[in-house]
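The complex is shown incomplete by one protein chain, all other protein chains being positioned as in the whole.
Entry: subunit A
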Amino acid sequence: MSRQISFNIFRFDPQDDQDKPKMERYQLTETDGMTVFIALNQLREQQDSSLQFDFVCRAGICGSCAMVINGLPTLACRTLTANYPDGEITLMPLPGFELIGDLSVNTGKFMRELAERLKLWLHPKSDDQDMHRLENPMAPEEAARIYELERCVECGVCVSACATKQMRETFVGAVGLMKIARFEMDSRDNRSADDFYHVIGNQDGVFGCMTLLGCQDNCPKDLPHMKQIAYLRRKMASTIL
């Protein structure tokens, strides 16, 4: 038999000068296999068309529907309402990002700035532009290692789950460090450890990470943040010490 579930949802429109942040309560009949994402769509279609939240893929691939669900930052499309036996679900926007409205935050702007700041693109070893030259093959093991980190969907959960990032806005956060680790292990990338130290070898980079492990514990893609940040820390420290 279907049960009634309650949603307490953060509401605020920063564009409206008269608006004040508040929590609003909604009731909904739960259906089999319902996710928070499905519930939010039903609420918007049936009860409140002004409700703002983001989604694209509904399959945990785009990372758009990240929000704080009952105190845990995660993806709404991968969270079953059945996970909450008391039927009480509180939704808050991800902290640490520019608020667009209600549950919608601007992670894209943050990720773009981060990419520019840390130069998160491949810096090829060769500037040979000959299109007819065959590319060097990559060892399958290396490809697998890179692919492991390429799974990041830039949802922003690791940033929101990091108290260090919340206290120090200039800290790059786990997503930046993971992406640096991804290029550091890519044999096609021309940058040396010194070059990487240039962008993350400071208190806003890898040496500012306090190992609170919120990134590791909340990442919806189970990426190995702890291991990769420790690897980068050792690598960066060994270039100096």
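Keep in mind that, in the parts below, a residue touches a chain if its C-beta (ideal position, glycine included) is under 8 Å from a C-beta of that chain, and two chains touch if they have at least 3 such contacts; residues count from 1.
Basically, contacts and distances are computed from a predicted model.
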| item | value |
| --- | --- |
| Chain left out of the displayed complex - its UniProt protein name, from "Fumarate reductase cytochrome b subunit", "ABC transporter permease", "Succinate--CoA ligase [ADP-forming] subunit beta" or "1,2-phenylacetyl-CoA epoxidase subunit B" | "Fumarate reductase cytochrome b subunit" |
| Per the touch definition above, residue among A:11, A:145, A:198 or A:221 touching the missing chain | A:198 |
| Residue among A:114, A:146 or A:185 that touches the chain left out of view | A:114 |
| Residues of subunit A in contact with the chain not shown | 68, 71-73, 92, 95, 98, 109-110, 113-114, 116-119, 160-161, 163, 166-170, 194, 197-205, 207-214, 217-218, 226-227, 230-231, 233-234, 236-237, 239-241 |
